[in-house]
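The structure under discussion is supplied below as structure tokens; questions concerning it will follow.
Note that this complex is displayed minus one protein chain, with the remaining chains in position.
And then chain A:
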Amino acid sequence: MADDRYAFMVEWYEEMAARTRTFQFFYFSGSKSIEMFDIKTRKMFLKTNLASCNIGLQDLYIGASINILGRQLKIVDFGDDFTKRKLVNKLEKTLGYIKPDVCDKLGDVIEAITDRGLLIAKMRLCKMDQNDASTFYDEHKGKSFLSDLLSYVTQGPVIVFELVGENAISRWRELIGPTDPSKARAEASTSLRARFGTDVTHNGFHGSDSPASAAREIEFFFPSSGRNTLPNCVCGAGSTCCIIKPHAIKAGIAGKIINAINDAGYKINTIQQFDLEKANVEEFYEVYKGVLHEYPGMVNELCSGPVMAMEISGRGSDNISEAFRETCGPMDPEIARHLRPRTLRALFGLTKVQNAVHCTDLPEDAPLEVEYFFKILDR
């Protein structure tokens, strides 16, 4: 692979000065080195090729947040034509959602997506009412199946995600298979509709069919203004909070973790993917400050990439957080592997910091944590 220079425009919120600084960000794919050029002062800001940065070309897309030496940068634009030309195909976006009846198969779906090499840029569980659904399916207006479809997609929450990758639109459509699940079973038995769909209307999945419609649908579900219009399904009481940490998402085992949680008999009330800023993480982890000496490492880990936050309930609602802690296992995966080999951290964790999942430790913290994610951050 040649040493190509990719340029992006990135923004960094400098906490000390409480201001947002804009940089030109250069990534050299051959040497995997990084340069940052401050636009305002016209000076080189940073130049490194630290192996610890560990950034691949697939991590760089518009809207991604990357962590360079403790600074959380948000990519806002391409920096030059070359990068745009080179990556605009690779970074095609599409929208897919899981329709209400197969929401419990989320783990399998995420696993299939990661196996396919697609990247989940955004994910959110939300509920559509009749109006939203009819706005969304505006193109099918006047067709006979519309009313069935509307009642189908509004019967429960849907899980929406924005997928990024080379030819994402066609690959996602290929992955979900033909519209009719029976046809899908005949033609592409491994496709998602073949596996989880029931009939033509209840086919379980949606995928955008063209770049234009993908843009429209992404704007519908993830408005660029940042305010999510569709409500999530948080219930707030009798639940606990679980977060899949960035290292697990990067390793592509998020689907397995979700499956494991489901298998343990818990119900995921709502799920959403967040790109956390350091300030938010510190706020979230304030209880752990001074309690655990791994606190800085935990903060860095949580803001090093996207996280999946879930509200979890189920299995005898009394003291759910205790029960879920048991399921997650001890904090240190090494100990967990010795003593509780069936727990999540034993199965998926690496170190005490990268222990696959965060779960609410104090029972009284559970509503706070849930609220923090699904009422404060997801405005």
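Just so we're on the same page, a residue touches a chain if its C-beta (ideal position, glycine included) is under 8 Å from a C-beta of that chain, and two chains touch if they have at least 3 such contacts; residues count from 1.
Here is the rule we use: contacts and distances are computed from a predicted model.
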Q. For the chain omitted from this view, which of "Methyltransferase-like protein 5", "Cilia- and flagella-associated protein 53", "Putative lipoate-protein ligase A" or "EKC/KEOPS complex subunit BUD32" is its UniProt protein name?
A. "Cilia- and flagella-associated protein 53"
Q) Considering the whole complex, which of A:Gly107, A:Pro181, A:Gly255 or A:Pro330 touches the chain not shown? A) A:Pro330
(Q) Among A:Glu111, A:Glu217, A:Asp361 or A:Asp378, which one touches the chain that has been omitted from the display? (A) A:Asp361
**Q.** Option from A:Ala251, A:Leu292 or A:Leu377 whose C-beta touches the chain left out
**A.** A:Leu292
Q: Identify the residues of chain A touching the omitted chain, counting contacts across the whole complex.
A: 286-292, 330-331, 335, 338-339, 361-362, 364-365
